[in-house]
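As you look at this complex, bear in mind that one protein chain is not there, while each of the others sits in place.
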Amino acid sequence: MDTYAWMVRFAELVSADAERLTRLDSAIGDGDHGSNLDRGMRAAAEALSADLPPGKVLMTAGRTLVSKTGGASGPLYGTALRRAGKALGDASEVGAAELGAALRAALEGVQELGKAEEGDKTMVDALAPAVTAYEAAAGEGLATAARAALDAAEKGAEATVPLQARKGRASYLGPRSVGHQDPGAASTVLLFRALAETAASS
Amino acid sequence: MDTYAWMVRFAELVSADAERLTRLDSAIGDGDHGSNLDRGMRAAAEALSADLPPGKVLMTAGRTLVSKTGGASGPLYGTALRRAGKALGDASEVGAAELGAALRAALEGVQELGKAEEGDKTMVDALAPAVTAYEAAAGEGLATAARAALDAAEKGAEATVPLQARKGRASYLGPRSVGHQDPGAASTVLLFRALAETAASS
Amino acid sequence: MKKLIDAVDDVVLDAMRGMAAAHPSLRVDLEQRVIVRSDAPRTGKVGLVSGGGSGHEPLHGGFVGYGMLDAACPGEVFTSPVPDQILAATTAVSGGAGVVHIVKNYTGDVLNFQMAAELAEDEDIEVVPVVIDDDVAVQDSTFTAGRRGTGATVFAEKIAGALAESGGALADVAGVAKEVNERSRSFGVALTACTVPAAGRPTFELGEDEIELGIGIHGEPGRERVRLRTATEIVDAALSAIDEDMPLSGSEVLVMVNGMGGTPLMELYGAYAAAEKWLAGHGATVSRRLVGNYVTSLEMAGCMISVCRLTPRLTELWDAPVETPGLRWGR
Partner (left out) sequence: MKKLIDAVDDVVLDAMRGMAAAHPSLRVDLEQRVIVRSDAPRTGKVGLVSGGGSGHEPLHGGFVGYGMLDAACPGEVFTSPVPDQILAATTAVSGGAGVVHIVKNYTGDVLNFQMAAELAEDEDIEVVPVVIDDDVAVQDSTFTAGRRGTGATVFAEKIAGALAESGGALADVAGVAKEVNERSRSFGVALTACTVPAAGRPTFELGEDEIELGIGIHGEPGRERVRLRTATEIVDAALSAIDEDMPLSGSEVLVMVNGMGGTPLMELYGAYAAAEKWLAGHGATVSRRLVGNYVTSLEMAGCMISVCRLTPRLTELWDAPVETPGLRWGR
């Protein structure tokens, strides 16, 4: 698994979709999720280099996100990637199983920090089912597992629409948060789309 | 000439047309001429009573305008009416000739205070030709003279449209004041419409 | 029209009620419509009175207090006050040493203050009017009403107020206000129009990519409508117009980047950065500054830049203590 290509592709997808993410955030938040994550991932992509070990790539991306993003998504995405990178350790090769453990660590990091459960209408609603789906398919290889994770993330993000938010800025809207997709869940789909594309092409 | 009926009618016409006057003032001024004059003439009408001598009616209306209107139109209309009232003195009856002298005094008061000449795109552009037309027709009686004054005021007001303002707030616009009717000239037409109607019905 | 008001006809009075409640140190007379320092009149002190239409807050009521105005008389929105009001303010602050009227150069203001001054003289109060006409956007000529009074009013009120506070004589207080006016210029830019409550609709319509250059402070359109441009370009337009009229190179200046009411402070600071850069690049030294909403046009978006060429004496008077709702330092 080429984590460098994954991160670069994620940065590209965020950039291309920044406006949509911001629009989602305008509806139930403060209209900055797209520009936040775009700013953070641009900086991360710049800070990375292809010759870093895979775990180091994710850790660097995570640290850069924490330093450059701000908002809720900066610490949350940053922690997710740092934890994932930490889980990969110094290994120079990353197989399907290792990546599964890394994704699980990412989810745990996000939940430890943000205290969100599934159903709270946050990125956890995309991340948690994606990690579970990945683990279930990990035996079939990285590309298949990543594809399964993407499908689950998409479904999870879609499923945030009817929910009432209990965490993050959207929670202030109470019942008015119902009927809109959570922006962080939407950007989490991009993380898995980048992963699936990278895994498929390698 | 029943100056009380004249003033009451003027107040009514201003009230009915206040929005139009304000709109004219929005185009080349600050959007308050209608509400200014309406506020002033409401107060004036309230301060008046039918049993005051004709000169006293105009003086009271003028003083009230000065006290209640504000803006450029308050002192200018106020002075016009006060001077007109003063010219009528204590007379209990006002004929065509006396009213002519009063109107002339009003014009002089406005020009003394505001220093505007004809062609400066102000109320003087309606008032001056109206007074002249009135004087020319005064021999034919009050109703006819008042009608002539109204016609001249209307033409004068219409003729302010192509002018560039040299006095008042519209002068700050320079060439951009061209193409709009002067609000003070428009309200002066109402003064003479009220006069013509009052003179015709008596 | 969306406003935080009760009734269109009561906006000025309601605001005065709020001033009265919020600032116990002011005497607010709702009947006479004047806002007066609680320690007025002070025997032997030259009184300083200003006033004008409402909708420019904190000007003028917010500048009543120690070291600045003794009284203000707010007219209806964008409408000059009436002579009775101005007379009441003048009488209230007259301590026997005369009263200076700071008048912004608009026909209505000039005429109403003139009438009030005549009435005051009937009551043996000596009044000296100082007319502020700092707006370089207006082409001046002896055949016209001349330039408008805008941002420099704040400078004149502060500096003349300091001199009056320290015991300056009538002629000197009026003189320094005139000096400030002569050494000051302003230029304003609107990004949006504003709505006079009684009118109910904006005084002009601007497209999404249009701005007005050379506006006054009454929501009136400016000299020229141009395409939206950057803050740096807007600042350049304003300062170039000022500099052309009153060369700034070699001067120590007081600069105000004034918000018209609807522009965030964050943007005003950005514009201020551009202004300071422009001035440095044109040989002027900024030694004093104000950034914020001081002379507003209701909720209009945009800014006005005012520059005063300082002298050591003007600087000293500017620095003197002031304690008003809108301006406060040194005390």
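Should a chain be cited, it is by its letter among A, B and C, assigned in written order, with residues numbered from 1 in that chain.
Just so it is clear, contacts are C-beta pairs under 8 Å (C-beta built on N, C-alpha and C of every residue); 3 or more make two chains touch, one makes a residue touch a chain.
Source: prediction; values computed, not measured.
Taking every chain of the complex into account, the absent chain touches A, C. Summary of contacts with the chain left out: across C:204, C:272 or C:318, the touching residue is C:272. When you scan A:76, A:138 or A:186 for touch with the missing chain, the hit is A:76. Touching residues on subunit C toward the chain that is not drawn are 1-7, 11-12, 14-22, 54-55, 57-58, 62, 77, 191-192, 208-209, 211, 228, 230-232, 234, 257, 261-274, 276, 286, 289, 291, 293, 296, 298-299, 301-303, 328-329, 331.
In the full complex, subunit A contacts the hidden chain through residues 22-23, 26-32, 35-36, 39, 66-76, 113-114, 120, 166-169, 171-174, 176.
The criterion applied here is as follows: only the chains that are shown with their structure count from here on.
Centroid distances built from C-alpha atoms place A farthest away from subunit C. If you average the Cα atoms of subunit A and of subunit C, the two centres end up 54 Å apart.
In subunit B, no residue touches at least two other chains. Across the assembly, subunit C contributes no residue in contact with two or more other chains.
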